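What you see is the complex with one protein chain gone and the rest in place.
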Amino acid sequence: MRITKEQITSSNEKRLKQHQSRWHVLKEQLEEKGADTNEMIKQLRLFQIAIPSWALGTGGTRFGRFPIGGAPRNLEEKMMDIGLLHSLNSSSGAISLHIPWDIPDNIPNIKSLAKELDLRFDAVNSNTFQDQPNQKYSYRYGSLSHTDKNVRNQAIAHNLEVVKYGVALGTNVLSVWLSDGAIFPGQHNIREALQRTSDSLQQIYKGMPDDFEMLVEYKPFEPAFYATVIPDWGTSLLLVNKLGDRAKTLVDLGHHLPNANIEQVVATLLSEKKLGGFHFNDSKYADDDLTTGSIKPYQLFLIFHELVEGLRAQNLPMQHLSWMIDASHNIKDPLEDLLQSVEAIKLSFAQALLVSENRLHDAQLQNDPALAQEILQDAFRTDVRPLVAEARLQEGGVLEPIGCYREFKVRGELIKERGKNAVATGL
Amino acid sequence: MRITKEQITSSNEKRLKQHQSRWHVLKEQLEEKGADTNEMIKQLRLFQIAIPSWALGTGGTRFGRFPIGGAPRNLEEKMMDIGLLHSLNSSSGAISLHIPWDIPDNIPNIKSLAKELDLRFDAVNSNTFQDQPNQKYSYRYGSLSHTDKNVRNQAIAHNLEVVKYGVALGTNVLSVWLSDGAIFPGQHNIREALQRTSDSLQQIYKGMPDDFEMLVEYKPFEPAFYATVIPDWGTSLLLVNKLGDRAKTLVDLGHHLPNANIEQVVATLLSEKKLGGFHFNDSKYADDDLTTGSIKPYQLFLIFHELVEGLRAQNLPMQHLSWMIDASHNIKDPLEDLLQSVEAIKLSFAQALLVSENRLHDAQLQNDPALAQEILQDAFRTDVRPLVAEARLQEGGVLEPIGCYREFKVRGELIKERGKNAVATGL
Amino acid sequence: MRITKEQITSSNEKRLKQHQSRWHVLKEQLEEKGADTNEMIKQLRLFQIAIPSWALGTGGTRFGRFPIGGAPRNLEEKMMDIGLLHSLNSSSGAISLHIPWDIPDNIPNIKSLAKELDLRFDAVNSNTFQDQPNQKYSYRYGSLSHTDKNVRNQAIAHNLEVVKYGVALGTNVLSVWLSDGAIFPGQHNIREALQRTSDSLQQIYKGMPDDFEMLVEYKPFEPAFYATVIPDWGTSLLLVNKLGDRAKTLVDLGHHLPNANIEQVVATLLSEKKLGGFHFNDSKYADDDLTTGSIKPYQLFLIFHELVEGLRAQNLPMQHLSWMIDASHNIKDPLEDLLQSVEAIKLSFAQALLVSENRLHDAQLQNDPALAQEILQDAFRTDVRPLVAEARLQEGGVLEPIGCYREFKVRGELIKERGKNAVATGL
Partner (left out) sequence: MRITKEQITSSNEKRLKQHQSRWHVLKEQLEEKGADTNEMIKQLRLFQIAIPSWALGTGGTRFGRFPIGGAPRNLEEKMMDIGLLHSLNSSSGAISLHIPWDIPDNIPNIKSLAKELDLRFDAVNSNTFQDQPNQKYSYRYGSLSHTDKNVRNQAIAHNLEVVKYGVALGTNVLSVWLSDGAIFPGQHNIREALQRTSDSLQQIYKGMPDDFEMLVEYKPFEPAFYATVIPDWGTSLLLVNKLGDRAKTLVDLGHHLPNANIEQVVATLLSEKKLGGFHFNDSKYADDDLTTGSIKPYQLFLIFHELVEGLRAQNLPMQHLSWMIDASHNIKDPLEDLLQSVEAIKLSFAQALLVSENRLHDAQLQNDPALAQEILQDAFRTDVRPLVAEARLQEGGVLEPIGCYREFKVRGELIKERGKNAVATGL
């Protein structure tokens, strides 16, 4: 299924008057404060968030899974789904592949489909947390950190194979997430496991083309429930510092201990020039993988505030980093869930753009926390939906993505095409 | 595979001398302090912890699963596995079934096998967190709390069917764990969902035989990641108080928010006469379902201290409650894991029996926290392994369960019998 | 220092045009959706949040304290400060006293000052977490839960004395927060401590006038670091259920374990008709006592959504509960901090009033979590500042409380009047 230009145009026509009136009011209000709304719109239009190929089907927990039907059955269908999202929100123009779930059989076809759908290939992801059929060695006790050199070599080779797919598809970023770690005290020697991980990463790093970047993700627990090999940003930073300039840390919002100050992690990594990418989601308890912005929208805003301010201070564009959603859609329609996440991300980005950095900096220099809070919350409390909608409109998308998704009866169409029991590879 | 009396006897003979020497020293040491070691041994021998039928195969997380081979392929084989454990540790003389994973086809055969293996049937467990093939209504959006009366009725009927199996097998306890809840804010009306849950439980309660007990479990999250219908002991207590005398709360050690004081929950429920049962496991981060005692053995001791002291204050035996292990064996041999859990539980129980309650009470009345700590830690620091081993010996088990399990090459035998790829139903 | 009508009028005049233009746009937008903006304004005007007498000076931690000057030196000056806040925001028309920090020497004078400042007396608070000079028995090891009957009786008598002050001042609510609890395992018998607490509360309850209400607060830790006597809402509910109809639970936002779902606690207590009052603040880590809305504004909105929906379902007005701020102002000017808290509370209340309960309920009945989220977030994303400002304007306050506070140079005036080193009683 594809959404036609006509559908988009006609859906926007119905909403245009109301939108223009609201956008007009907001524009005026922002410009009164000296904001450059054209620049904001430009930045919002440029900002694209990759969709991971594994997030288009119904997710699940160890307790079960409740598929919704119409799931994409292969890579092409996954790309079609992302194309649908992108045609609605104009902000999902990238796909992040997971190997071996999404091995592209016919690279030229895949690239031509991507071009047709206006999609870019973002970071490629390796998988050493599951055993694949016909795999020689098991990852039961780890991969890059395994005590057995054969297992490590197999995992290194797999990562380098993933890099090859990346090269073929035209991306230059490899994301590494390891489930390696001890489930029980004593299971491994913590120091040696870290050393082996470091050595293995070194070999992958050396095997990558010179323009390739490696992002090293961290996670405190699950599936390793005692001591994950790369539990926190500190360990990731330690590793990427040993690797070299093209190795950086990847932050997943759900991969932190309770109460962690994620925006501070972001600021610190940025100041060390080691923030490489982002996995968006939201969570209340653990790595819940919920819709971005559904639980802690103010935290998301504060994170974007650090991103905007930190990148600006180094004269870097937002595109300097890899942006991706990494959520699990257990109960909502995955495509609606992704639309909601992208919208929440863009709203937070827009609010962060609204922050008057000069005034804030003055308040900080004067040690005026009450004023600093007023400035931040002024941006957060502003209803920036018309601004984000205007950017989407100018970029060719629809004014109301979720509304249109339902009007166009997309899920129903997908079920018709693919069946009620179609299953997507992924978590 | 069965372990013979001869195997047990000969394995014990090798270790007897060393055991007797250590037990002698400990006995003397305890009796010097006025402890009644015979009574302790009696209590330890009586204390049986049920094994759940779903914990005999390799567990897993949403990220994958690494089976070990030799898993029991049906209820009979599960019972055989528990029989193996029980013949080693003399403390696993009960099985807790999960319906529909373990529907007993031929009740008389199952009962006779249980008798042969010296196993009792403990609480039966219902399952409304997964959809079964051919199920009319889906539990995607809940079961006992569902907005649709048809779904609730189906879930109520299922629970009453589980009760029937319980009656047939000779147990009189139903355990109810609900995965019902909202994954996102707004998904359900919290108040109404609780009310519907209460009404559904009421119908199950009314449908149970007069001597049947209902245990209501609580859990703060997973798989519902925003608002579980029964998130904490307070909500469970509220519900069981509305149900009646035969409804009680079940405590699972892994079902608490970070830093929760579980022993206090236990003490409070006991004092309200509403503690009905226990699911043992251990965890560092969330509901990790690790081997009992592998992470926080002192907490386990403090919990047993409350159990021993609280039941004694009401003149109730330990058997007044339902005791069960509820862990997931992702990486260890499930049977070894269970042996370790049972051992840790018995050690904690033994240490709790050592606490001089009179001296402790005096220290409490004199507000002497340093002395109170000395008394508790004196018990905890005592090496009670010979005491537990002696109780096991007297009850007919082996002195060293894990050691013998390996000597007898049990897993190898099971793989020979059942194959490398045998899969057990369960999580 | 007092703020004159003229100051208010002239400060509003400067801002009126801009306000009216924004309010006009918002009003139209809300009314398009069928909202009754007059009713909303009425409710916002009625909603008053009490200021605790101990929150007007600089707070601190065990590590130190950095006073700002101009702190109120006695009850009259505290009331004057609240009067200042109320004249600015028209929403702080109540004071909550803490005995013995604020014993009113001359009741008629105090009452007449309150009347003059348009202040009501809200809940009175007892203090058994500190020893007062000349106190016969120490609360070192507890108060209402103490093992020694003499200490308990002293604490009971103190609470009844606090009630007397309440009666004299015209309030009918007693708030009880206990710091009682064990700092170490074994320090007290958990069950007996709870029983003694229950008995002591019973005696206070019996000693109160027939129209007096008792609010029982809970807190998981600090200053007791192992087992607080009333650690959670479940224990508080258990106690108030034993006391009677006029005993209810008080929720302090900072008194929960990490990741707790506070809005669910609120909903459950409301449905049991046992929610009695609220202490507002915000926190990232523990009982941080930060400005309300400074860390988790979406959580605050979700809580207000439960409050609005839950009270409406029982046909109860917001005034049915006791509302109070309970924060510690370690670094901001306390009065600015309070103005920010009250503003955040009113914005959340206003957003909750915007939720279309019928549409939400429909989405819930249809199990449409994506739509439910859209409805909640539509309310939350709306910029309701003009609505709250309009309500404040109609009630006689200023359009921009913090702005005016600074324009009027209030702190400077207070320092002039009271000195740089004035110290207020309180935490």
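Going by the order they are written in, the chains are A, B and C; count residues from 1 in each one.
Everything that follows uses one rule, which is that contacts are C-beta pairs under 8 Å (C-beta built on N, C-alpha and C of every residue); 3 or more make two chains touch, one makes a residue touch a chain.
This one's a predicted model, so the numbers in the text were calculated from it and none came from an experiment.
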Residue of A:I183, A:L339 or A:A424 in touch with the missing chain, whole complex considered: A:I183
Listed residues A:Q29, A:T61, A:T235 or A:S341, member touching the removed chain: A:T235
Residue in contact with the excluded chain [from A:V163, A:L338, A:L376 or A:V410]: A:L376
Among C:G93, C:P185, C:G234 or C:P401, the residue in touch with the chain that has been omitted: C:P185
Interface with the undisplayed chain - residues on subunit A: 140-141, 147, 182-192, 194-195, 220-221, 226-227, 231-235, 237-238, 257-261, 263-264, 267-268, 270-272, 302, 306, 309-310, 313, 360-361, 363-365, 367, 369, 372-373, 375-376
Touching residues on subunit C - with respect to the absent chain: 59-64, 66, 129-131, 138-141, 179, 183-185, 187, 220-223, 225-226, 258, 283-286, 288, 290-291, 294-295, 328, 330-332, 427
Residue ranges of subunit B at the interface with the undisplayed chain: 22, 25, 29, 258-259, 261, 284-285, 291, 293-298, 331-333, 336-337, 340, 347, 369-370, 373-374, 377, 380-383, 385, 402
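One rule holds for everything that comes next: only the chains that are shown with their structure count from here on.
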Fitted rotation between subunit A and its twin subunit B in degrees, CA, nearest 5: 180
Shared interface numbering between subunit C and subunit B [over half = same, under half = different]: same
Interface hub residues of subunit C, defined as touching at least two other chains: 258-259, 261, 369, 373
